[in-house]
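Only one structure is covered here, and it is reproduced in the block below.
The complex appears here minus one protein chain, its other protein chains still in place.
Chains: A and B, in written order; residue numbering restarts at 1 for each.
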Amino acid sequence: MIINHPHLGPRDASEFTILGDASLINRPDWQAGDADDAFYTYQYLRDNPAGLHRELWFHEQGDRSWLVVTRDTVTHAVIAVALASDVAKAAKTKTAQKTAPKKVATQKTATKKTAAKKTVDKKTAAKKAAAKRNAI
Amino acid sequence: MRYSIWSLINQALTGNRNWTPVWREPEPKSHYDIVIVGGGGHGLATAFYLASRYGMKNIAVLEKGWIGSGNIGRNTTIVRSNYLLDGNEPFYEQSLQLWEGLEQDINYNAMMSQRGIINLYHSDAQRDSYVRRGNAMRLHGADAELLNQDQLRRLCPFLDYENARFPIMGGLLQKRAGTARHDAVAWGYARAADQRGVDIIQNCDVTDFLIKDGVCTGVETSKGTIRAGKIGVAVAGSTSRVMAKAGLRLPIESHVLQAFVTEGLKPVIPGVITFGAGHFYISQSDKGGLVFGGDIDGYNSYAQRGNLPVFEDVCEGGMAIMPMIGRARMLRNWGGIMDMSMDGSPIIDKTPIDHLYLNAGWCYGGFKATPASGLCFAHLLARDEPHKVATKLRLDRFRRGAMLDERGAGAQPNLH
Partner (left out) sequence: MSAASLSQKNRITGGLVDRNQPLGFRFDGQHYTGFAGDTLASALLANNVRLVGRSFKYHRPRGILTAGSEEPNALVTIGDGAYQDPNSRATTAQLFEGMTAKSQTKMGLLSFDLMAVNDFLSPLLGAGFYYKTFMWPAAFWEKIYEPIIRKAAGLGSLSGLADPDQYDKGYLHCDLLVIGSGPSGLMAALAAAKSGLQIIFADEDFCLGGRLNAERQEIDSMESAAFAESCLAQLAAMDNVRILSKTTIFGAFDHGCYGALERVNEHNANGSIRQIFWHIRSQRCILAAGATERPIAFSNNDRPGVMLAGAVRTYVNRFGVAPGKRVAIFTNNDDGWATAQDLHAAGVEVTAIIDSRTDIAKTPPTGVPTVLGGQIVNTTGRLGLRSVTLNNGTHIPADCLAVSGGWSPTVHLTCHQRGRPVWRDAIAGFVPGDNLPDGMIVTGAANGVMTLASCLQNGLKAGQQAAHDLGFKPATIKPPRAADESFAIQPFWHVKGSDKKAFVDFQNDVGVKDIKQSHREGFQSVEHLKRYTTLGMATDQGKIANIPGLAILADISGKTIAETGTTIFRPPYTPVPIAAFAGRSRGKNFRPTRLTPSHKWASAEGAVFVETGAWLRAQWYPKTGETEWRQSVDREVLATRASVGICDVTTLGKIDIQGRDAAAFLNHVYANGFAKLPIGKTRYGLMLREDGMVMDDGTTARLGETHYVMTTTTANAVGVFRHLEFCRQCLWPELDVQLISITEQYAQYAVAGPNARRLLEKLIDSGEDISNEAFPFMACGEISICGGVKARLFRISFSGELAFEIAVPSRYGDAMVRALMTAGEEFGVTPYGTEALGVMRIEKGHVAGNELNGQTTARQMGLGRMVSQSKDSIGLVLSRRAELVRDDDYELIGLKPVDSDQPLIAGSHFIGIGTSTVAENDEGWVTSIAYSPHLKSAIGLGYIRRGNSRHGDIVRAVNLLGGQDIKVELCSPHFIDPEGTRLHG
């Protein structure tokens, strides 16, 4: 596979190490009342879609930047690549004052849309999931 | 029809014209006591043990495609019980014991062949961890022997003892381990289950679960609504996709594992051999092909195919320990989708939804587990309590902190 690195252009996937689901960026608040539950969910539960998936790749044999790669798990097509630090900063400011920088925001919504198209009942599943989560 | 040398001769004399179908092709009924979703090895084995050992009747197995079309039909056929942890070893040893009597159990020759498995060690620390593991196996009633280099040389003279980058110092041997003919396992269980009245329904895609007030009462399928007292899901590789229909998020990721087979060759590899300082394991099929594999590609995938870096990594591992296979030609490569769990161990448990049961998270150890997985899932479905060798394979173990992490790799599926 080829990952189009925001700084370095197209790089062979073998230069990278893969961590997995990009939701690992959204680490919960350790002091929140439901911290135990939030950290369990954060660390162990996955959407694992057949379709668009946002995942963390580390350019270990390169410039050591962590990337958020949006990739189709059925075709392996890479849809978008962003610097994880940008995504993380955006997420933090978002939670801070509910408005994220344009670039990342558009990428995120774009992802959501296509993802919704891809996996049929993903949305409803997610909704039900929210309800069920605590039960597991 | 019972299989035996006599049935063969009898058929031969009549031009093999009177063989009967190995399983029926029934239309689904509107209601079953138990519906198993997934006509792979685990699903079929579950149905067989439900019928044969738990006296259950009125069971159906629903398969999206053709039975055995999942990982039971695309693996490296290795059977072993060389695990470390208390939560795993008794389960896999139970499985190995079922393998040992399987042919007689199901009257089908799955060619279970106990030619042994050797895990090579390349350092003192690795030897120490194998001693710990071997003792855990022995304490649980399994067999294990530690081989020093001389003993290993006698069994495997072809290994590269002189020039290996990571010296081959010895190995952990389990003699009762081996291989089995993977497809035959699915067909054998299907035939035996069918003979006990189980409806095996192929090309039947489950599109949704019927769930009301937290209770599952059946499934919607491409062949209509099927109601059931209990529903057991055994669809490793597709677990997340299927269970999402029930609104569940699970500690599982789907990854592609590739495997390889060479052209047929005269016998050259005695049993199963695994590399301890790289990703490579190999055995030789009865047909003569060298069957080998290594690590998963590492990225989430549902594509059932992988990429070249793994071809190279695996073949480098092979050449590193047995350069005599260099001129053997890789004939075919394939990829299967693994349920990679968060600690590398499986899940056989109830779900938060009543009457809906889950069998999942087999990573790439699913084939060897087939009989015990079937037995324990059958036990859970029949008795509503875990089988005694599966008490630790629970869905809530991550919340409790009772992980079964054989590798100590932590909550990262692509490291297990």
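In the analysis below, a residue touches a chain if its C-beta (ideal position, glycine included) is under 8 Å from a C-beta of that chain, and two chains touch if they have at least 3 such contacts.
As the structure is a computational prediction, the values presented were derived from the model and not from experiment.
Although one chain is not drawn, its touching partners on chain A can still be listed: residues 1-2, 17, 19, 24-25, 27-28, 30-31, 35-36, 39-40, 43, 56, 58, 60, 64-66, 75-78, 83-85, 88-89, 92.
Even with one chain removed from view, chain B keeps its contact list with that chain: residues 3-5, 7-9, 11-13, 15-17, 19-23, 25, 65-66, 68-69, 73, 86, 89-90, 100-101, 103-104, 107-115, 122-123, 125, 127-136, 138-141, 144-146, 158, 160, 163-167, 181, 183-184, 187-188, 202, 262-268, 278, 284, 286-288, 303-305, 307-308, 311-312, 314-316, 318-320, 323-334, 397, 399-403, 405, 407-411.
Keep in mind that, in the parts below, only the chains that are shown with their structure count from here on.
Only residues 208, 240-241, 244-254, 298-303, 307, 309, 342, 352-353, 395-396, 398-399, 411-414 of chain B touch chain A when the two sit together in their complex.
If you check the complex, the residues on chain A that touch chain B are 1, 13-14, 17-21, 40, 43-50, 53, 55, 71, 73-76, 119, 121-122, 124-125, 127-129, 131-133, 135-136.
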